[in-house]
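Presented below is the structure to which this report refers.
The complex appears here without one of its protein chains, the remainder shown in place.
Read from first to last, the chains carry the letters A and B; within each, the first residue is number 1.
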Amino acid sequence: MQKSRLKRIGLLLLLPALVYLAFLSVYPTIYAVLLSGKDVNLARPYKALFVGLGNFFRLFQDDLFLKSIYNTLKIALVSIVLELAVGYVVAEIFDKRLKGMEILRTIYMLPMMVTPVVWGLVWVYIFNPNFGLANYLCDRLGLGFQPWFASADTAIWSLILVNVWQWAPFTAVIFLAGLSGIPATLLDAAAVDGAKWYQVIRYVKFPALKYVAMVVILMRMMDNLRLFDLVYSTTQGGPGSATETMSFFIYRHGFKFFNVGYSSAAAIIVLVMIILLSQLLIRIFYRGGEISE
Amino acid sequence: MRKLIVLGIAVLWGILCLGGAMAQEKPFSGQTLHMIMIADPFVSAFEKINAKFEEITGAKVVMDSYPYDATHEKEVISLAAGTGDYDVIVYDIPWVGEFVEGGFVEELEPYIAKEDPALMAMDDYFPVGVEAGKWKGKVYGLPFGLYFVLTHYRKDLFDQAGVTPPKTIEELKDRAALFTNNPNFPDLYGIAMNYKRGAPVGQAWFEYIWNFGGKYFKGLYPGSTEEDWTPVFDAPESIEVVKFFQEMLQYNPPGAINYAWDERATAFQQGKVAMASTWTVRTPMYWDPSISKVVGKVGTTVFPAKEGLKPVPPVGGWVMGIASSSNNKDLAWEYIKWFCSPAIHREFCAAGGPPSRISTAQDPELTKSSPWYSTILETAPLTYVDCRPRIPESFEIIDVVGLKVSEALQGETSIEQAMSDVQNYVMTLMKRAGYKVK
Partner (left out) sequence: MNSKSRKTVFRVLIYFLALVFVMISIFPIIWLFFTSLKDRVEIFSIPPVWLPRPKAENYVREFSGNNSRFPFLVNSIQVGLVSTLFTLIIGTLAAYSIARFPAPAKKNIEFWILSVRMMPPVAVIVPLYLIMRSFRFLDKTAGLIVVHIAFNLPFVIWILAGFLRSIPKDVEEAALIDGCSWFQSLWKISLPLAAPGLATTSIFSFMFSWNELLAALVLTGRNAKTLPVAISEYWSNTQIRWEAMAATSMVHVIPIIIVTFLIQRYIVRGLTLGAVKE
């Protein structure tokens, strides 16, 4: 078949997807950009005003928005570090491939398969200061009464705990696959050379997992920056503004106050942040080389 | 042959008429009425009464009820979508401006005008309730669920300590201090208040500001004729209210920093605190022997103001309106006028609803089982309909106050800074919305 005919067929096959995404992903994004230049309320659309970059200026002076950026980054970074650490340890454990591990591994994966809404509510129950399981155990272990979600100091850490609990399995599964991809010959060679286990980890395993880790960091970064469901079903941004994430800020202005213009402007900023951060990460890991994701 | 046909038609016609007459007994049979409302304690009262409506009209009543913020969200989304999901809308008084300006609810005067005045009995409502359901002079909601804040206190403990119920804010502080960490009253705290971020503590600020001699907009106060919407959230009185909240925190049970309406009422009902100023919708809970530990020990008094000031007790609650996008407006009106009629309202209150009609609050039988009605009658004339703002921007304003006050009380910022932030925020908001500010 001629190349041009192939090209045409190829394009034809691609067309439905492109058209679909154009209408339902690109168009809404452009719409959001247009909205961000207006001061408009969903309940009173006839009073819309064009304000250009006004919303963006207001955002950068909005304490709550700036706090939400800080909170989101804090949650994202701490969560990722913990997920990598826990994920690696668990991957090493399951990599030993003992009998019956596959079932255990499957059970370990369950948290990430369930919708965060359910986990939010379950953990709110567990973390309830008065009749929750967590404080009951803390009391028995002599650790005393913890406020968990109820105090501005501990709320964000409780949120991070739940987040890591849910997603460490994701990291573990990917690391596990990465570990199993290391050629046995390499490990044998290291053993022959008399390398200790920590040297093996540092000089053989870590380099082998570098690409995998980058993908994990990238994906978890994107997910953590968009964190919403968990906040919605646990703290709703409180106490005070301790757990206000960027997505929740956007939601508050969009669906509690219905200031959809202001909300869209915040959303655009978040989108730009995600794009810049992922570009930055890719560049850090790949100084120059081409990636096929 | 012809005669048979004529006879047959006559018989058929007769049957149809009879059938028609039977069907007419239930004018709306087969139809469904959809209501959306707040999940407040009166939901169970609604369910009992709705069953009656179904019997009378043949229409099924389906109620969707939600917590506070979710009710606002779902109502606005549904009404702005215009999909006709709901017919009867139960909405909070601070949302009246927003809903009317958004074209969400129908003007009710044309419907009221067609009805028997005795059935509507508009004069029988507490006047502040009718005002609350009005916007720019027109009625958009009937005040079926008017709430007042009464100060509830433990008669038995007060008698034991030999003190009188608080008449002023200063006395309130004293009583709260007296009952906290008092060896004579173990396991007891002085008071339970709302502190949770958002509407709970936000609304609380508006409830107290008048009783500290303050206000939130320069030109908005009882009897005002001036049009001045300049916010005054950084005035000395405004700051004083937050300082009061902070001071009272020590007289609240631990964990009060997250108290909302339900937690503070539960604390009182479980006997953990000596006082609680709560909305009348929850008062029946304290008299319910199946859940309350303080039955027979509760007294009520009018909401206190600072020494020398006349009390302006908070008034609030819910109004019932017809959704503009409803496809069943006639059925919706049937329900509303029936539900709000004096007879049915009385039944509603007997089942635990908050009395919104003067006749109901004076009803001798109900007053016997609900002694707090006398305090309601005392309270109602003192109230001010705009004690919480009802303009379209009010949800956001209350939420911002609730956020900043909560941050100040959590120690994330100073009280002065918090109220200054609120002032800037609301000032910008009012200017953008086109209000006259100076």
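FYI, a residue touches a chain if its C-beta (ideal position, glycine included) is under 8 Å from a C-beta of that chain, and two chains touch if they have at least 3 such contacts.
Please read these numbers as outputs of a predicted model, since none were measured by experiment.
One of A:Val114, A:Leu143 or A:Leu186 touches the chain omitted from the figure, and that residue is A:Val114. Screening A:Asn55, A:Ser241 or A:Ser263 for touch with the missing chain picks out A:Ser263.
For chain B, the residues touching the chain absent from view are 34, 39, 62, 64, 66-70, 74, 77-78, 80-83, 85-86, 196, 200, 260-263, 266. Summarising the interface, chain A meets the missing chain with residues 1, 3, 6-7, 9-14, 16-18, 20-21, 24-29, 31-32, 35, 42, 90, 93-94, 96, 98, 101-102, 104-111, 113-126, 130-131, 133, 136, 165, 169-170, 173-174, 176-178, 181, 211-212, 215-216, 222, 225-226, 228-229, 232-233, 246-247, 250-251, 254-255, 260, 263-264, 267-268, 270-271, 274-275, 278, 293.
Assume only the chains that are shown with their structure count from here on.
Chain A and chain B have centres, each the mean of its CA atoms, that are 40 Å apart. Chain A makes touch with chain B in their complex at residues 39, 41-44, 47, 49, 58, 63-64, 129-130, 147, 150-152, 236-242, 252, 255-259. Residues 69, 72-73, 76-77, 80, 98-99, 101-102, 104, 196-198, 255, 257-258, 392, 395-396, 399, 403, 406-407, 410-412, 421, 428, 432-434 of chain B are the ones that touch chain A when the two sit in their complex.
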